[in-house]
Structure formats: C-alpha cells, structure tokens
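Dropping the structure in here first, questions after.
With one protein chain held back, the other chains of the complex are shown just where they sit.
Which chain is which? They are A and B, in the order written, and residues in each are numbered from 1.
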Amino acid sequence: MTALLETIGLQKAFGAVIAASDISVAVQRGQTLGLIGNNGAGKTTFINIVTGHLKPDAGRVMLDGKDITGLAPRQVRRDGVSRSFQIPQVFTGLTLDQNLLLALAILRKEGMSSWQPARSDVRTAELDDLLGRFRLRPYREQTIAVLPGGVRKLVDVAMAVTHQPKLLLLDEPTSGVAVEEKFPLMDVIMRAIEGTETTVLFVEHDMDIVGRYADRVLAFSAGRIIADGEPAAVLSNEEVQRYVTGGAA
Amino acid sequence: MHDPEKWKPIFRKDQALYVQRTSVKLAAAILIDGVIDASWLFIVAVGLTLVFGVLNILNFAHGSLFSVGAYAAASAVGWYYGGDLGPPFLGYLLMLGAAVAVALILGPLLERGVLRFFYRRDEVVLVLVTYALFLILEDATKLIWGAESYYASEPYALLGNVSFFGLSYVGYDFALIGLAVVTGLLLWFSLNRTITGKIVLAVIHDREISRAMGVNVTRVFAFAFTLGIFLAALGGAFTAPKISVQPGIGVTVILLSFAVVVIGGLGSVEGAAIAALFVGFARAAAIHLVPWAELFIVYLVMALVLAFRPEGLFRRMSARKI
Partner (left out) sequence: MAGIVRTLAAAVIACAALALAGFVIPNWLVLVATLAFSKGLVALGIVALMRGGLVSFGQGTFYCAGAYAAGMAMRSFGIGDAALLVALGAIAGLILGIIIAPLLAGYRGIFFATLTLALSMIVYGILNKTYSLGGSDGLNLHAPSFFGYHPARSQNASYALFLFTSLVTVIAAALCRIHFDSVRGLLSHAARDNEIRVEYLGASVRWINGINFVIAAVLGGVGGALSALSLGHIDPDFAFWTTSGEFVFLAILSGYVSVTAVFVAAILLELVRSYSSQYFPNTWQGALGVFLLLIILFLPGGLGSLALRLRPRGAKPARAPAENPNDRAP
C-alpha cells in the first residue's frame, strides 16, 4: 500500500548549517509519529519542507503517491496536509470565533462568498462542534490578543484540523505551556482528532508525552534521522540518549 | 498648474548641448553622465538604506531633506559669494557646513521629536508618519525660502572645464564623483573597521540581542538617523550648484533613491553603490534618447532586477519566522 507521506532523500542547508541530510521517511495512514531531537536538529525544517514553506535543495516529498515537492503551502493544504506552529500563528486582532470561521470558510467547496456575512453571532454546526471538541467555547467572543498561550495553541491546532486533513503536523504543541498543563493540552488535542482518519506527526521535547501518544518515533540529530521505531526502542537507543534525551536509560 | 520642466531639474540642459549625435559619442556621453548622476544618487541613497537598516524605517521624507540641504547650501553660497566674503574655495566648506547644520538640527528633532513615538506601531503607520513629515517639510521649505528658484552657480564654475571624446564637461561634476567615492569608502571603513561601526552593524543585524548585550540602541537610532539625514543633505548641498533649487525636487529624489535602495538591497552600502550606477546609466540613457520616459525607464530597470533577485542585489539574511 502506498505510504501516505513519503520523503525521499531530502537535503537542505542554510549556509554551513545542515538542516536536512538525506531524510527518507515513509509514514503509513493512521500512524501517530513523534519527532524528537535537539533544537536545530531539523524537525521544524522537516515540517517546513513537507508543508511547502521551504524548498528542499534536493529530494522529493510524495503525498499518497503525488509529488508535492515545492508546492506552495496553500496548495499543500488543499491537498490535505495541515500543520500547527511552534509559536501559534493566529489572527490576534480577530475574535476566536472569527479565526475558526475563516479556517472553515476558506476551504469550503462552494468557495467563499462576498455576500455571506461574517458576523460573530453567526452560529453554524461546524463551528460549534469545533469549539466543543477543543474546549474553546468560553473564549469564543474574545479577541485572541487577550487570550493566554495555551488557548492560542488550541486555536492554532483547531484551525489546522478543519476540513479533515489527511496529515496533521504539530510543531511542539505543548511548548510554551506550563509543565502541569502540557498533558491536559495534548490530551484535548489528541481527543479532538480521535475518530477522524488523520495521521499525526508531532514534534515534542517531553519524552513522557512522546511515550504516551506516539506509536512510532523518529529521532533527529544535526539534520539526520538517527533512530526510527517504537518509542521504547528509540528512547533507549544509545545515540539517541547521547544526542537527544541526554540521560542514561 | 505644475510646470513639467520644474519637476525634472536635476540635469542641466547645457550638458546636452555638448553631445554630438554620433553613437560612440552618445555612448560615451551616457556613460559619463550616468556616473556623474550615480554620484549624488549614491550619496543620497546610502543614507536612505542606512536608516532602513538600523531603524527599519524607509524614510519617505528623505527627499525633502535633500531639498533642505540644497536650499541651505544655496543660501549659504549666495550669502558668501554675494558678499564676496573670502577665498572662493571656502565656499565648498560652507556647503559642507550647511549639510552638517541641517543634520544636527533636523536629525535629533525629527527622530526624538516625532519618530520615536511611533516605533511600536505597525509598518503601515510608519509609512504614513514619514509621509506626513514629507508633507510638512515640503511646505516648511516653501515657507522659509519661498517658491522661487535659487541658483548657487558660483561653486559650479570654480573647477573649470574638462574635455574628452569631444565632449565638454564641468570639472565640478568629476569632483562630485570623487566626493561620492570618498563618502562610500569612509562609510564602509567606519562600519566595518571601527567599534562604533560594528555596533551599528550589530543593531542592524538584531536589535534585541544588541540591546541585551548592553548596546544603547536608542542612541544608535538617533545617530544612524542623523547620519542618514546628513547624507541626504550632503547630496542636496553638493547638487545645488548644478540645478535650480526649487519646490518639488524632493519628490524626484525620493523616487529615484527608493529605486536605488530597492535595486541594491535594503540595508546594503555596496548594493547602493552598484544600484546607483545602474540607475545613473538608465537615467542618462533615457534623458538622451527618450526623455519623457525617464522615470519609467528607471522603474523598468528596477522591475527587471527584482524579477531575478526579489530582494535586491545584496540581500540581508533574514531570520526565520516560523
């Protein structure tokens, strides 16, 4: 069966910094992958290349057999690949409702109409469902600018999850959030997408979260993948311990 | 009604008289005129690009500061030569002094007095603020110096004439090239080889980290802005003898220096030098061949450069956003 996502020999360098070196990965449908690695190891670069934000110096990205290398992020989104960001990319001047409304409206099959009003008191079933799944109802009328980081993260992910993407890439979904909030946050996110057929890749520094939610782990270091397999195996791998997790098992 | 001739005063019409219509002579004329044009353009544009590099503001009012420099120099020159107050070559020093005075007065006034209130606002707002300053300065110069033209021709005649390829040129224009080269070298040297310069480069590269390292970024801003104004005024002061100084020259200057800065790459001194040459040649070619399309040709060149290098010839490395 064709892999949902396959990267073949991705290379990317920024001057002397090698951000990606021969990255070849095949991700099957339904998997939940954790990407681990130090800062600068190339995890975000990987996501940036897959989603079209960066063009690789060499190599290809295949989605369901279709070559999506070098396509613009909006085209990749339309093909079914979505992502969230390390620093939540949301519309801080708009209300939470308006943020989600836009996410829903942009990819709607009938397109967006100039005539459809964007009033914040417009309730649609879709919007309500999204708000419910991500526990965002209490904040819906507020402007994002006044909302705390954890809520912004949820909004970021909620926007990415609209229109049932085939592949969801979460870039450090629990970063910037207090330690005791990390698990609950990840929990809300993973439950919200439970039952959909979304394949998830998430970048994470907290190994407990990785252990709990991933069924496969990729370890990055200096632009290469140094380990690939089940969480227990990868986390006890010697190289991974030396370069990523830093501790003895 | 706006007199179309007023709007394009930078080239003196008598220069064209000496060009004979043979293609070699024409090519030579375009080349030389281009380099001469590039000189004052470089001086002005490098000020614009420096201010952008440090403060991240593309100063719309830069052209007006050129204008103020020109007026100040014209007045100083008029007073000096009119009263026959001393040796003729001292007039050049006076022109330099005029530029310095403009910078020392307007630099702190504009930066501390107006711009700093808007640093936290978004980009669009800063564009509007510098545009507002442009409007204010245009009228201020009209109020101070009136609407008639000023001529500061004495310094222009002081260096005699030079002739080659059968073309006759004024010595002053070549001195202008010299001034541009000296300015460029001094700037490059101070930025790259002095401590102050390195601090400025650090602020250009990353404001926050510089601040964290103890750099007084506020003072660097004020300094850079004043330096930028000085360069604009310097360009104006030393171009004044070549042109008729009148209201409206500010617009032409901002449009041309903007093109130079964009072609060269925002924040790059070397870029400004090369781009000034591009624009100088383009303009000279247009003036000799298709005068009505002068500005159009310059922007066409800019469009072509941007098509191949969207961030200009020498782009700065920009940090990751996501």
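Quick notes
Just so it is clear, contacts are C-beta pairs under 8 Å (C-beta built on N, C-alpha and C of every residue); 3 or more make two chains touch, one makes a residue touch a chain.
None of the values given here were measured: they were computed from a predicted structure.
Among B:A27, B:L109, B:L128 or B:I209, only B:L128 touches the chain that is left out of the view.
For the chain missing from the display, the contacting residue among A:E141, A:D187 or A:D215 is A:E141, taking the whole complex into account. Within the set A:K12, A:K43, A:R77 or A:K182, the residue that contacts the chain not displayed is A:R77. From the set B:F221, B:F238, B:F281 or B:F314, the residue in touch with the chain omitted from the display is B:F221, counting the whole complex. Summary of contacts with the chain left out: across A:G93, A:P184 or A:G229, the touching residue is A:G93. Only one residue in the set A:L107, A:M190 or A:A222 touches the chain that does not appear here, and it is A:L107. Residues touching the missing chain, restricted to subunit B, are 1-4, 7-8, 58, 60, 114, 116-129, 131-136, 138-140, 142-143, 147, 207-208, 217-218, 221, 251, 254-255, 258-259, 262, 291-296, 299, 303, 321-322 (touch as defined at the top). In the full complex, subunit A touches the omitted chain through residues 51, 72-74, 77-78, 82-83, 89-95, 98, 101-103, 105-107, 112-121, 141, 143, 145, 159-160.
FYI, only the chains that are shown with their structure count from here on.
Centre to centre, using the average C-alpha position, subunit A and subunit B are separated by 48 Å.
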